[in-house]
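Yeah, one chain of the complex is gone here, protein chain that is, but the others are all in their spots.
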Amino acid sequence: MLILQCPCCGVMADETELAAGGEAHLKRFGPGSSDDDFESYLFNRVNPKGVHFERWRHAYGCGKWFHAARCTATLEVFGTYSAQVTEPPQEIRDKISARRPGWRWREFG
Amino acid sequence: MSTRLTGFGRLIDRSKPLRFTFDGKWMRGHPGDTLASALLANDQMLVGRSFKYHRPRGIVASGAEEPNALVNLGKGGRFEPNQRATTTELFEGLRAESQNRWPSLDFDIGSVNTYLARFLPAGFYYKMFIHPRPFWKHVYEPFIRQSAGLGRAPKDRDGDTYEHFHTHADVLVIGGGVAGLQAAKAAADTGARVFVLEQTAHWGGRAPVDARDEDRIAGQGAADWVAATVAELEAMPNVTLRLRCMGAGVYDHGYVLAYERLRDHAPDATGPRHRLWRIRAKQIISATGAIERPLSFAGNDIPGVMLASAVRDYVVNYAVSPGDRTVIATNNDDAYLTAIVLKKAGLDVPRIVDARAQGGGALMEAAKALGIRVDTGRAIAKVKGGKRVTKVQICAQAGEGGVLDEIACDAVAMSGGWSPVVHLWSHCGGKLFWDDAQAMFRPDAAHPPTGADGQGFVTCAGAASGALDMAHVLEDAHAAGLAAGKAAGGKAKRTKAPETTARADAPIEPVWLMPQGAKVELRTKTWLDFQNDVKVSDVQLAAQEGFESVEHAKRYTTLGMATDQGKLSNINGLAILSDALGQPIPQTGTTTFRPPYTPISMGAIGGEARGVVFQPIRRTPIHGWHEAHGADWEPVGQWRRPYAFPRKGESVHDAVMREVKNTREALGLLDASTLGKLIVKGPDAGKFLDMLYTNMMSTLPVGKCRYGLMCTENGFLTDDGVVARIDEDTFLCHTTTGGADRIHAHMEEWLQTEWWDWKVYVANVTEQFAQVAVVGPNARKVLEKLGGMDVRAEALPFMAWADGRIGDFDARVYRISFSGELSYEIAVRASQGLAFWEALMEAGAEFGAMPYGTEALHIMRAEKGFIMIGDETDGTVIPQDLGLDWAISKKKADYIGKRGQERAHMTDPGRWKLVGLETVDGSVLPDGAYAVGEGLNANGQRVTIGRVTSTYFSPTLGRGIAMGLVKHGPDRMGEVIDFPGTDGKTYRAKIVDPVFHDKEGAKQNV
Amino acid sequence: MKRYSAFAIAREALRHHSGWDRAWASPEPKKKYDAIIIGAGGHGLATAYYLGKNHGIRNVAILEKGWLGGGNTGRNTTIIRSNYLQDPSAAIYEKSRSLYEDLSQDLNYNVMFSPRGVMMLAQTQHEIRGYKRTAHANALQGVATEFIGPEKVKELCPIINIDGPRYPVLGALWQPRGGTARHDAVAWGYARACSDMGMHVIQKCEVTGIRRDGGKVVGVDTTRGAIDCDKLGIVVAGHSGVLADMAGFRLPVESLCLQALVSEPIKPCMDVVVMANTVHGYMSQSDKGEMVIGGGTDGFNNYTQRGSFHHIEETVRALIETFPMISRLKMLRQWGGIVDMTGDRSPILSKTPVEGIFLNCGWGTGGFKAIPGSGWGFAELMATGHSALCAEFSLDRFRAGRFIDESVAAGVAH
Partner (left out) sequence: MSDPVSALNRAAFTGIAQIAETGLQGMITLRGDLASAVVIKAATAAAGTDMPARGEAKIKGEHGLCWMSPDEVLVLCPHAEVAMTIAAMEQVLAGEHALVVNVSDARAVFRVSGPLAREVLSKLAPVDLAPQAFRPGMMRRTKLAQVPAAFWMEDDRTFRIVCFRSVAQYVFDLLKVSAQEGSEVGVF
């Protein structure tokens, strides 16, 4: 039963107040994009066993979307941050590097 | 026999008698008794039958670990199977009934299984009942099902209520024994918010029973210290104490389920029966104590063989003697306490059989001093008896079971050592290590379950962490409490654990089998799991057959899968398995611990959500009127919409036909309040809607309406509705009933996560308005009669909207039609919705006003060939399939779904497309029927070329009409295709234009 | 290998069952196999079994990082049905169901397939239409189902509350030959049969890497050394993404936690399997007498096999409404399993970008019922490069937008 702090309203939100939104930092591909790009945008997922970046909506609260960095193997939460960014902010990256030495970073977007 | 003693009985109130029945027989007990202690007091040792062999079963334990004493309790709406007698507090009039026996507990047909035992070893059913095939379902399985199962199935609806409760704690202490209380005290002193939960009705745990005479805590006797500490905690504002409240499960991020039994001991009191606590704790201390292990010797399942600690509990707590002559068997010092207690109670202890060559420490001397004979290096070869122990045979522990001596007795008290209750520690991933010296699995403090911050959030304290004597328990608990308090943000205080007396006990000597070299004849009579009938020989067979993983062995033998979840059997079974595999116990490892610690009621899990509050029902402002006028309801999401308004003696179908005809010929009123209404406002609103809808919305003139389609990014049609432009930068978007919240969320998602720089605000005003569709040739007449705004075609043409007044009401009127008739959809404030509806009904009476429901709505839209989201669409249909290309802008570079619709499969000319369908004989096509083509596909299935999406009897046309998706449909007008029905008939239908009625649209545009 | 039968049991009984051999051998890995299957769950073992039985490929190893059958095979609610809407699903699930009918005899291992019948309740007009559509489709697919009315529902399952105030039962889609089987036995039976064919079931052997030569697979690295192979089948429900990552490609898959629970055992009171999708819950009674209840799936990626409790609450309160009698039963045990969900919630049985690597995953919440059919088709695909049963479940369908969406009829995925 996760508990995440909504960065928009500051509430420590119970999982039952939240709606999960899947993998974060996906780049949208529209008309004119290649089949490869469009397929991976819509379907292909990192689905890592470990550090994961995901979208949440504070559905039963302020209604805002936000991002969370979370370990899917331990459920440790490295932090939550704004939905209006295309990749994790530095302080989140630093926290992860500190907690998961040797974590292999990928390209975003 | 077992009887009530004159001395002891610290928990019972002898001054008050209570009456209860067991298998219909009246018995007596006292307040403070458990059902188990009361049964023993009435010499009822035989309480049930085992699962597989239907062997006689007696009470073994005194608490949550009891595997045998399960009863059917209560009657009617209060009936409950599998109630554990040892944790059921006695109350006046309690009705208990033994389980898993027929016709009676004493004479049970099923007990023939016990004579077939050697033919029914572990996993026998995997090896037999294979031939002939049909016999499994029809012969073998029914027999097995009948003899399996335990309690009776309840029949009546539950007569009680339940509730949940949310709370937050800095430190949650689970277990109200000495360790829990001391830990709570230490934590509370740091200023932390502390909760203490105790599953029984009493504080103190085992201490009041197990404390030795010389034991002192801070100078007091154990019981006094407990009372004093509880009083102290109760006085602290930051501490909450709960009895009869069990820590059931520990979940991620400090979430704990606690199960409070409020009325089980007082069923007639008002209020909820159980309360399920959902606790968020920063730190959790599991002070859950330890459970004594049985010893594995032949006949250890015969009624009268009990845990030594349980025997102590019954004497000291309830003044009940399990037997007159009790033989003690042990491999550690604790069982000597039992011997001493029994002796003090004036009962006979003919022998203490201690497997250890050297025997015990100070307690052994004390026992000897009381004149009890102690045989060391000895074991029980076999217990004799049927429904009750009659004698035990003694042998050398080192040998194979050669009988040296025989002792008549009616009870055996056994102690194989202690197993810390590590369930709560393990639920969320806490690791264990094997402690050879104490022969137990203990929590590995270096690998605790970790929380949201990646740090440990559970600590075990006292016996639960493996500290067995009082001094260690108190120090361990004190340290745990302090650490937890600090970790939860409390202020560290320099406090110390109370002083207590040290002990001189001899070490335990692991004994996993008695005697060590027991021959197969003995091992097949030596039980590990009393309820599921798993014996030493079964686990050894599993190992022999390659079920080497502990999980395999458990599943193959069902060891530990009974209702006690192996609280008594797991470690012993593990040891036997390890021995059979010739590997150390830690290498074998344990099975996974799963919540709950002991079973919790489904009622409590469901909480308040039953009856009227099972799920929300959403009501429009006019809901009550519909109810009063006999609406036949249809659930649509959480709403209920009138399906039709049948009159007295009228069938629902006839009502629907009437409603359609009346609307087409006179005047129909529809409560359209559930339709979604979303305000979209801002300089970029038009641009935003152009991305959301397939068609162009930014060009919609102010004052006009336009029908629009929304797709998912996959290209599939997801919602539709009419958009009205309110002013230059404000639009009002109508969605389907089911779409309101979904589309609102959809809009917010794109605005917040993709186009966050666009200047657009959205608000869901669905419930601000009651919306009524006034439909039919007389629609304008009724509005003009009510008076107010100009509703003539010139002033308010088709697909326009206007604000104004209708009669007494401020209204917004939309000239839109989903029926093909002259139609006004009128929105008024919800607080006036009912009044407005009633005004329309009254004024409309002379024009034949009648309400109509969703089915009439569906038929009328189908007659006009309008699609319905959820009928013509199913999540795999794109607008192009439905001939809606006119509503897809060719000019726009992009809209949500456009790219998806460009994929190979979406542009495939072979896609099924929307057409109208007319049966050649005028009958109604079956719902969901498929049209068949030639031959079979690669998997031997009939080839299909289309399907029915909506089908109705049209009262307007007097025949069946349908819409469907058909391969190349639009190019095959006039063709007749076949729809095989599930009724054996084949329905033939002609492909026609989907618009069946008023093709020119003359009627709606007047 | 000793055949199992009542006579064998009787014979062994006389000597205290000392004569039974291991159900499956525990060999050391060889240097090379013709084919390696990663994952000794039901699907992996069934694949190996049919590789040997149908295609004569017996030089096969099945590698399991834990203990065989320890994943979702041993964690599901054992429901077997084939009343699916879409042709490709109906084909493979019906193939599977029909194989279950004879599986005990085929494997000489009692997997306790019990065709007690499966019903899916219709509790809204929408569901009625959806299930009628499915019934029509099934009739053309050769799947025996029928849409029955509320009275028949009550007759088949007396403990159902058919006129529940909130969602009265309006009918049901009924598949008389659907049912349940003993999940562990399915894995054990296949493992025993594979071992008997000389295949190597190697437990406690985790794959740590996949070795390629250019675009082709040549073997795997494991915790028990490197092993070569010509063909590699990845059959690791829940962990497919992790293995695909080793092989160097991404999947349209997310790993989520699905939960289930059982009540304490009671005497027989329910002889059919009931699924109530409007309220999200399904229930059957095991031979032991436990009510076996399937819960919901968490919305977030999770590899812990620990789910969120509110899903259990939702399922239980829904079932109390449908079966009021369970309110006074007790939950004995709850657990979770990691399922992999694809973009259309249907499985993937496919070749991959790497030559020689085949992928069997994405069974979501519906894998157990598919074990024999999946093994049958996947073995054919691995052996011959084509299988009609698998064709539509290829990995490239997402790119083309050619979904196999089972949720369309009445919102029932699996």
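Lettered A, B and C in written order, each chain numbered from 1.
The rule is simple: contacts are C-beta pairs under 8 Å (C-beta built on N, C-alpha and C of every residue); 3 or more make two chains touch, one makes a residue touch a chain.
Everything quoted here is computed from the prediction, not taken from an experiment.
Shown chains touched by the hidden one, complex as a whole: A, B. Listed residues B:Q455, B:S831 or B:T907: the one in touch with the omitted chain is B:S831.
Which of B:D23, B:E163, B:E365 or B:D998 touches the hidden chain is settled by the complete complex: it is B:E163.
One of B:V112, B:V613 or B:M973 touches the chain omitted from the figure, and that residue is B:V613. Touching the missing chain, out of B:R84, B:R278, B:R312 or B:R903, is residue B:R278. By the touch criterion stated above, the residues of chain B touching the omitted chain are 161, 163-168, 193, 240, 269-272, 275, 278, 280, 608-609, 612-613, 615-621, 638-639, 679, 681-683, 759, 761, 763, 765-769, 808-809, 829-832, 834-836, 839. Those residues of chain A that touch the chain absent from the view are 8-11, 14, 16-17, 59-64.
Basically, only the chains that are shown with their structure count from here on.
Compared on C-beta pairs in contact, A-C and B-C come out with B-C as the pair having more.
Our note on geometry: chain A versus chain B, Cα centroid distance of 29 Å, whole angstroms. Centres computed as Cα averages put chain A at a distance of 30 Å from chain C. Among all residues of chain C, those that touch two or more other chains are 304, 308-309, 399.
Touching two or more other chains at once are residues 1-2, 35, 38, 42, 74-75 of chain A. Across the complex, chain C is touched by residues 1-2, 15-16, 19-20, 22-23, 35-36, 38-40, 42-49, 52, 54, 70, 72-75 of chain A.
Interface residues of chain A facing chain B in the complex, by the touch rule stated above, are 1-4, 14, 21, 28-33, 35, 38, 42, 55, 57, 59, 63-65, 71, 74-77, 83-84, 99. Residue ranges on chain B touching chain A, taken from their complex, read 251-255, 280, 450-454, 713-714, 745, 748-749, 752-754, 756, 893-894, 898-900, 902-903.
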